[in-house]
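One chain of protein is taken out of this complex; the other chains stay put.
Think of it as A, B, C, D, E, F and G in the order they're written, each chain with its own count starting at 1.
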């Protein structure tokens, strides 16, 4: 076998949706053009819908050339292809500390929407202006689950954790400079949170947070996974 | 005011149970004896039950001297004082990679039981003998939520994440030596998990994982928090 | 010269009070008994008052054996010897996130009091129960300077920074476990604070924070250093 | 709501100047063009002046296209828009170890000047040629507050701390190479300073240092904030 | 001697093949064009074959201009020049967790093939879909040695280590983002593996793993090195 | 099930010897007395031999109280129980840089001997006295595999790697002080080795190195595992 | 004073040569063109010679436009301007592990030559082919001082330290990949060297090593500094 024949290596996990309730999603970053066309086409054929994260605009155009109803969001870098929008159920609140955290938050929010969850966006409510956050307390308390997205010192999750009774998924972002160490400081802040109910995903992993929030939202809404 | 008068500083958050559905829990490590007596007595009076984590046997005896029905578990280091055991609802699976991870797992399991959740223990199923874990697949798939406790290389959470449709709370432990860096390596493994549905709490934070698992379990069972 | 003759090496900086407005303070940790007796006696003779930080009870007794009016605070680990208490001026607020941060806070507070500053203590107001902190807003806004002491995720400084118009001196503490890395995580949180007006001192450096806060308090009260 | 509608998320904190005595300042780095136009215009309308940091020349031109009296400094990367220059009060000394630290120092100095403080610049006085620094001792001792900017080994703050009676705000810079680790080494040096009166801000955070220095300068000059 | 005369410094280790059984291989990254021509020509003359790793396409063209039978693989970035392909002996299994790990795996596989080993490729069998890996158990158990290539959380090696009786050479890759820290997290996971029989090479060091695997494969096949 | 009933959790992998050719070995560190008695007895019954690593003398006495033919080596901290010594086959060279590395080397050597391999010990041949090592070249070149054990700067593996044609298993040790960071520096040195044929195990993991060396030794001697 | 007037800040230390025996040298990296012209001209006027390190070819051309006898070495990135070459005295051996370390070694060697020292170059003698180094033992033993330049695992300095009786200045380089962490691993190796007589300078700091080697060489040759 030739080492060049890379396309054949990826074995699609088409059974995945049945096993986990969620379809396979494409992590586009670094993927070759031919591979993208192939994988989007196969997943769309199998599931009737397909989503890709961390896609460049150029990658979107590659996908659109084979799947005409593909859509792209420039902030979240998400490609979606679907026949119709799902009815959105439940309630996930996605919050950010600053405006620079919004791309990661949108990756979380749009992923959850793709899976069929209703999302409430509460952006730019960082703790250095605590009243902005507190004015949203009621909105926060309506959610089945919170996604808290913050870079720099990452304190947002701790304050939210003290305001609500539901799980908070904390997403550190690489926003910041100097001793933010590309998100490591925010990650450490969140892992050390003194508030209860907070767990953490990888730096900038909006998709991962959206996935977990969707799992919890569905559990809460229906007492079982889709 | 005198700096020596330390007892008066701690303002008990007696309102907490109403706000979050969970009573305040005492982190005993490093607490002074008089303080412990005082806080356990007050919380027991307010809530009719009280739990303390990371307690030494000596601290338990201090508490028992004022609250006769206090109980202590030597593995989890948890003190519980309650009038009666709750009926346990739902299903949380708590798993460990090795036997050395069990104390942290028990902190998670017994916390969840204290809050009223049913817990399934699945211990010593580390990934270097993968068939031990796979033989428990059915048991895992019954749970509303999984707690995966592992030190050393921490790979347990990723494998479980691929087997189930519900959230996995990963707890790195400080078990290991050399380049385990007291749990940092396991934490990094878990944060970088290639599986979906995994979020992470602090090293050895069994209580935190038990808390989040309980939140999710109650959401799943009743569609709302207690 | 013999290498054993250690006592003679330390050259006391008796001129220091004139140059900086503050007397030299003794960092007791690890100091030999004979050295302590000697240095406390000399500084007391020169300045009419002397303070030592990070002292054990045993070290206090050594000092008391030569200076009868020595006093010791078991929480802050501070030894003070003085003829009379100073009139306290101005207003420094010293805050902690949790009760475990109090020893460091007391080192800051008692240092500032020794230098002649009035100190307002606001303890156990961590951000996971944000209303406890907000209920103290008025008290905070009266201060010339704030010292914010916090371990674990260290978010306290950022929230305070957004509530007041004066400088906040942030002190990370080694309180915490796991990924708190003995205060490193709190230090990084505070250095990355998104709030303005926050600067940071070394982990557990209550004395250093009390010193800076005193400098600012005197500048504010009198428009010049003592 | 569409995730694309990013402009609407940022809620301007127009009340900020009343609460803290300082107007909101724009951190331009990474901000989109439309957002910049909008936020500069609104803040200028609200406060009659506006400052932006970390701006590229291109961003300045965007701002100038809507606010004709905008000015730009290529070294500090600061945009200022104001009707008239304020009378400068008090005295802040801004020092650097080398010439490469000057851009960060200018961010501090020009921020303080924008807020209305008089700034004394003392540049290129690193400790490897200690006489250059010592020859400025008198100038240093006139200041209400010192900003010490240094990369590489960052020792400048410690030496200055021993020469003056007022607070020193230390700013580590990312100047250096190899084991300077983009400013981390300088940050650690400064946090560990053996001199009293030194607190530290984030790597390259000239603005933050200028802000705190201004707070202290106003406290010293008027016994209260503006 | 002039410092510019760089070509003459490198002393080729032409004796190497006799001493170790393996010919010297060229690490092309960063090498100057003239140097490449020279070293490939000399090694080819001495050994009748030559291989270069981490070569750009442009570097390949330089080599091809002097050695017409040079070949290049765009995935592995390997240049090979040889008179004829060797008969491949033994059995090395090269596995990857994901498709993004394939370039490093191909560097390992093609190096081993160049040395004369038979290689079985088992790609995209990461532990989050454990059944893909388990379905290859029989194939794995036929090998004399396994190379396990994985980024992100790097758990692949541990699971394989539990399935086979032969050494596993683990290669962390820099695949991932955020807290993967360019492969450091995967390296730590692998070094901490709870499975026996696992040793680790540098991040992305496919060549090094292929080399060791070849050493073991030849030992197993013939009871001695070539 | 009670959380206290810890003994029942550990499921012995009695099938392991058949699957991997090696019996399960007990990692004694931190194991409870009752657990040790139980596990040694069961493994001895199943396999007719049993080995335990990282055992204290006290743990040895516990084991000896139930298995009379147990033996203990105070340097390696290994307990062995067996009916008769195996005939030792093949040739593994175990080398150390200094005398302080010998305990880790003995863990490797005695593990390999327990598995049935002949071991040549070459100790105290660190690179700062290179002639000691070179005088052993012939001895090194007779081995099927080398284990190189070194702390501090860990350069031993690189030099050996250049002298032999077989795999070198490098074991960093926690020997050293200051910037040795408990073995991290040696680990990094070894992972970055410029020599071919070197792979690395965890800090102080003599057992792991002995295990891999045995795997290779058996492959070399018999062309297949026992 | 305007913040733009950067040129006037740098105070040349023209007195330096008298105080230390060495003229001031220009670190060109990042310096502006006008500044370079100015500083080279002034230093040349004062000292009759001037050297600049880390210069780009473009910077050289700037300097040459004002100082016609300027010379540039493309490997070391050093600009020199002088009236005549000095007679070279003493003997400094500059060694490298690999060819990729040569640019740093040349910075050391050419700096030492500029200061007037004779330099023996011994390149590409890394420890994985130890006989290349040993064949140069006699040459090494003639030197007054050794500069050992190595990246990756950095073991060269330890082996040399065991072969000679004079000080070894170790220079870690950023050569390597993966866990070399841009020279940090080599730095740690060198700092932890088990050989005597080794001290370390910053990563890639060839100039610094050349400077110290020159100090030692002059001390040895003349029993006193120039």
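We adopt the following convention: contacts are C-beta pairs under 8 Å (C-beta built on N, C-alpha and C of every residue); 3 or more make two chains touch, one makes a residue touch a chain.
Model, not experiment: these values are computed from the prediction.
> Determine which of the presented chains are touched by the chain that is not presented, and list them.
C, D, F, G
> Thinking of the whole complex, not just what is shown, which of C:23, C:129, C:162 or C:183 touches the missing chain?
C:183
> Consider the whole complex, including the chain that is not shown, and state which of F:55, F:70 or F:109 touches that chain.
Checking each option in F:55, F:70 or F:109, the one touching the absent chain turns out to be F:109.
> So that we can see where the missing chain sits, which residues of chain G does it touch?
19-22, 144, 164-167, 169, 187, 191-192, 196-202, 208-209, 211-212, 215-216, 219-225
> Where does chain D touch the missing chain, residue by residue?
Within chain D, the residues touching the omitted chain are 97-98, 126-130, 134, 152-155, 158-159, 161-163, 176, 178-181, 184-186, 188-196.
> Touching the absent chain: which residues on chain F qualify?
Where chain F meets the chain not shown: residues 73-76, 96, 99-100, 102, 106, 109-110, 121, 123-124, 129, 132, 177-180.
The rule is short, and it goes like this: only the chains that are shown with their structure count from here on.
> Taking contact as defined at the start, I'd like the list of chains shared as neighbours by chain A and chain C.
B, D
> Between the options D-G, A-D or F-G, which interface matches A-C on more than half of its contact pairs by residue number?
Repeat interface, by the over-half criterion: F-G.
> Need the CA-centroid distance for the pair chain D / chain F, whole Å please.
Chain D and chain F have C-alpha centres separated by 57 Å.
> What whole-Å value do you get for the distance between chain A and chain E if each is reduced to the mean of its CA atoms?
35
> How big is the gap, in whole Å, between where the Cα atoms of chain B centre and where those of chain E centre?
Spacing between the chain centres: roughly 44 Å.
> If a residue has to touch 2 or more other chains to count, which residues of chain G qualify?
129, 178-180, 184
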